[in-house]
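Supplied in structure tokens, the structure appears directly below.
Excluded from the complex is one protein chain; the other protein chains are retained at their positions.
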Amino acid sequence: MIKAGIIGGTGYTGGELLRLLAIHPEVEVTAVSSRKEKGKKIHEIHPYLRGFYDTEFVEPKIEIFSECDVVFTAVPHGEAMRYVPDLYESGIRVIDLSADYRLSKERYEEVYGKKHEAYIGAVYGLTELHRKEIGRARLVANPGCYPTGAILAAAPLAELEIVERVVFDSKSGISGAGAAPTEFTHYPNLHEAIVPYKITAHRHYHEMEQELKKFQEDIRISFTPQVFPGSRGILTNAHVFLRGELDEGELRKIYGEFYRDCYFIRFQEGVRLSYVRGSNFVDISIHRGDDRAVIISAIDNLVKGASGQAVQNMNLMFGLDEMTGLDFPPLFP
Amino acid sequence: MIKAGIIGGTGYTGGELLRLLAIHPEVEVTAVSSRKEKGKKIHEIHPYLRGFYDTEFVEPKIEIFSECDVVFTAVPHGEAMRYVPDLYESGIRVIDLSADYRLSKERYEEVYGKKHEAYIGAVYGLTELHRKEIGRARLVANPGCYPTGAILAAAPLAELEIVERVVFDSKSGISGAGAAPTEFTHYPNLHEAIVPYKITAHRHYHEMEQELKKFQEDIRISFTPQVFPGSRGILTNAHVFLRGELDEGELRKIYGEFYRDCYFIRFQEGVRLSYVRGSNFVDISIHRGDDRAVIISAIDNLVKGASGQAVQNMNLMFGLDEMTGLDFPPLFP
Amino acid sequence: MIKAGIIGGTGYTGGELLRLLAIHPEVEVTAVSSRKEKGKKIHEIHPYLRGFYDTEFVEPKIEIFSECDVVFTAVPHGEAMRYVPDLYESGIRVIDLSADYRLSKERYEEVYGKKHEAYIGAVYGLTELHRKEIGRARLVANPGCYPTGAILAAAPLAELEIVERVVFDSKSGISGAGAAPTEFTHYPNLHEAIVPYKITAHRHYHEMEQELKKFQEDIRISFTPQVFPGSRGILTNAHVFLRGELDEGELRKIYGEFYRDCYFIRFQEGVRLSYVRGSNFVDISIHRGDDRAVIISAIDNLVKGASGQAVQNMNLMFGLDEMTGLDFPPLFP
Partner (left out) sequence: MIKAGIIGGTGYTGGELLRLLAIHPEVEVTAVSSRKEKGKKIHEIHPYLRGFYDTEFVEPKIEIFSECDVVFTAVPHGEAMRYVPDLYESGIRVIDLSADYRLSKERYEEVYGKKHEAYIGAVYGLTELHRKEIGRARLVANPGCYPTGAILAAAPLAELEIVERVVFDSKSGISGAGAAPTEFTHYPNLHEAIVPYKITAHRHYHEMEQELKKFQEDIRISFTPQVFPGSRGILTNAHVFLRGELDEGELRKIYGEFYRDCYFIRFQEGVRLSYVRGSNFVDISIHRGDDRAVIISAIDNLVKGASGQAVQNMNLMFGLDEMTGLDFPPLFP
């Protein structure tokens, strides 16, 4: 059994790790920390998990995690860097769900507006693109939720260097905003509304640029995020203006080949967020218009967009099949 | 491996059986029927299940199911009785998710307004109440969704014969109305609304009466169902007017003892439908006022209220632990 | 033109007063206060009102309101009592939307757990029951949202003193919880959920008891509130156990006569919250079962349950037709 620890277990990504690891056949969760809730039982904070864990939240002290084979850091950006280096140095494998290790040091400092005091090179954990490096990695930077859906929608075309321009228009469930109540998550503010935010300047843009430019240096990317009245899921419309002529059949072939052997990539005629809910799947549909191609991806933001992909990455890091513990169907309706 | 068949695989309960059996370690689904969709792949009707089944819907002919160890009938009431007797006679265990075998013949004919041409005595499959009989049963009548939540909320007090009167006010997600579009399921008709229906005359009342009167002959029961703007879940407020004086602590003790060793019964301080979503759990909270006790139960109507309980019953019928394949956490948020 | 002031203009009831008074043909809003937001334009806090008011929030000082003919106090309970006496004494008519003047001094102190330092006798502003007294009143205590829906559902039967017992099971939109984000209003906590709270001990119970006991001294009342995933509306199921035999037709006649000439009471075959949304109507449906009658009422909690009824009361206090400025249709779908 892999001994896993979670630093930051009270948020939605922490809770989702607990949900997923509870049914993982090769993992035992040995420590879950929370500075604020330490001493409380896990089900006091996550009542839906009642019966699955009998443990209490502990202090996020490195000693407590020293027996772990792997630690997930599920804390806000800027905070993960306090824990990652010590864990890393003590030989524990680390999967960081924050933004702290996703970008180069320079880019991080520019985008997040703060010095990075504890930078370590990490593998960007978009599993389908970096499977091999992840298998060898000791530190994986788990991708942002929006970049996961967006990059996977455009990568096969970027690889061919045929993207003139791509506009990602993404709609997220509100769970992406976290477990703490704010104006943004206040029910009457989201009810009967779609709320765009950081309309031309969301930080996740830089992950998209970093990854897609690896394929095609001159790609031009635009991105606008918004929340919709729902809890889970990110639907991304990738409006792709292409160089050259490709019909819908050719596009499907390109995607089919690019994602061959990717268990979690499914092609659907019409995607729906509810068809991936609760699962690690990425559903993709492909549409060709006269003016552009539209590639639509649907993920569960808390699973493939966060904790599920983290488990998928963990599986690879420990030599397991990537689908271990994640091969269950979505929850519909 | 248990070979399972499903008669009526295109509706929500059929789909939910497919979801649950896909991850059941002891079951292999060998035949799924649909008169209307026969010849289509399962994922053409249930796109969220893409990748889990490669089979096609078949005709609902008994021959096709003759190799099955168990057959789930997930068709409307009045239709199940066409299949159940033949299956039963050929020695296949049957779990009927329709209403056809839940009541006595007389009561059925009165309540459902039609002759029952193919009556067989069945065990009422409310697992926590009839575990032993279910284990020996060859035909289990799986309970209605409302009765599951309501009966479990009141049974411990009825057993003590201390219920003066109970009013069940239940709120269901709209998936209970089925997969076919109607005025009732039309989005704008449910949006920003709670819709009571069959306000004093829902057929599920008779299951509640049948089961609770086994405990307490003179119990008085009232029931009003309604749908709320959500997909899954039934929340039942049982307003219980009690004989005698019992404080909240005593009530908790009564419930705790009655449901001792019931894996799927959980006591919560505050229940929420989202805490049981997708799971077979029944969450219960207990509140004592000056005037009455309020017992609140929360279930997922498609799981404990239908297909999950059917699998739980199947487990018992085949000598498995009742939680086999069902011991995963709910999906929150 | 009636000069109206609002003390506490930033919350949902304040905003709703502004919405309603913007189209009232006989009213001019001359002052709107907010301690926290003073100096800001009204549309900075209520962007949907952009274009309707050019004024700024002012300090809640009595001097500023001295030219008003009427002042609405839309502040939390405990706070209204700071303003009401001074306004009252200076001869301004006052409609208090808080709970400070709804109950007797003794009952208030017991229920709200604090001394009432500034008690004045007020008319309880449930318009349909106290029309005449409201017309002569100088201080109207506007009813709570739950009591409005509940009392109106039961009053015609209580007047006949034929209620054995009534159980009010009420479902409210979350706007009733106010404009400030909390755990309770956090979107993922309400999504796909019905959340009961203060299950046997909500303060609004005491308004129901006070008003219904005026009709029938020995009435027995039970009440449980809950929120549903929607913004506006309160649906109340009044489960009424009756003395004597009355069929549905007789019940309809009783209600029709009791509410004769009540413009805002409408009888529907099936009520829906969306049929009253945004309006001052109270839709009522009447159902007779073998065991009990169920009277269902639907109101918009922010209109008939708060600001609309306040305007209706204001109309009467100033000799206007009670429907003035309120005679517009609901917003459906």
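Should a chain be cited, it is by its letter among A, B and C, assigned in written order, with residues numbered from 1 in that chain.
As a convention for this text, contacts are C-beta pairs under 8 Å (C-beta built on N, C-alpha and C of every residue); 3 or more make two chains touch, one makes a residue touch a chain.
All figures in this text were calculated on a predicted structure; none of them were measured in a lab.
The residue touching the chain not shown here, chosen from B:P196, B:G230 or B:G325, is B:G230. Summary of contacts with the chain left out: across C:Y12, C:F168 or C:Y205, the touching residue is C:Y12. The residue from A:S98, A:T185, A:Q216 or A:S231 that touches the chain not shown here is A:S231. Summary of contacts with the chain left out: across A:E67, A:E89, A:E192 or A:D321, the touching residue is A:E192. Touch with the hidden chain on the side of chain B covers residues 12, 174-175, 179-183, 185-188, 190-192, 229-231. Where chain A meets the omitted chain, the residues involved are 165, 167, 169, 171, 173, 188-189, 191-197, 199-201, 220-222, 224, 226, 228-233, 235, 237, 239, 241, 270-274, 277, 287-292, 294, 296, 332-333. One chain of the complex is left out; on chain C, the residues touching it are 12, 15, 18-19, 22-23, 46-52, 175, 192, 231-232, 263, 266, 268-270, 272, 274-278, 281, 327-333.
The criterion applied here is as follows: only the chains that are shown with their structure count from here on.
Where the sister copies chain A and chain B meet, the same residue numbers recur on both sides for over half of the interface positions.
Centroids of chain A and chain C (each the mean of its C-alpha atoms) stand 46 Å apart. Work out the mean CA point of chain B and of chain C, and you get 39 Å between them. Here the spacing of chain A and chain B, counted between their Cα centres, is 35 Å. In chain C, the residues touching two or more other chains are 188, 191-192, 229-231.
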